[in-house]
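Every protein chain but one is kept in place in this view of the complex.
Here is chain A:
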Amino acid sequence: MIKRVVDFFGDEEHASQRRRLFYLVLVLIVIADFLVHREHAEYLWDRLPGWSAVYGFLSCVLLIFVSKFLGHRAGLMRREDYYD
């Protein structure tokens, strides 16, 4: 059973199924975020349905590109024999 689940995420033949499932999950999460009951909204963004999706996506993009910028342009990444 475990092997079949793992294979589903690995094998090329399930790629299109995987993609459809993934997009379905994304849509369902956003819809659920609109339907869910919000009691006490502490901050402005707590009142915005779909905020977490936007923030998660932006965080991901920001982290990737800021880190790679620091690595390549600010010189954090060095050749492996740097300390030798």
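The criterion applied here is as follows: a residue touches a chain if its C-beta (ideal position, glycine included) is under 8 Å from a C-beta of that chain, and two chains touch if they have at least 3 such contacts; residues count from 1.
What we mean here is this: contacts and distances are computed from a predicted model.
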>> Tell me the UniProt protein name of the chain this structure doesn't show, selecting from "ABC transporter ATP-binding protein", "Autoinducer 2 import system permease protein LsrD", "Na(+)/H(+) antiporter subunit D" or "Rod shape-determining protein MreD".
In response: "Na(+)/H(+) antiporter subunit D"
> What residue numbers in chain A mark contact with the hidden partner chain?
Replying inline: 2-3, 5-7, 9-10, 22, 25-26, 29-30, 32-33, 36-39, 42-43, 46, 50-57, 59-68, 70-71, 75-80, 82-83
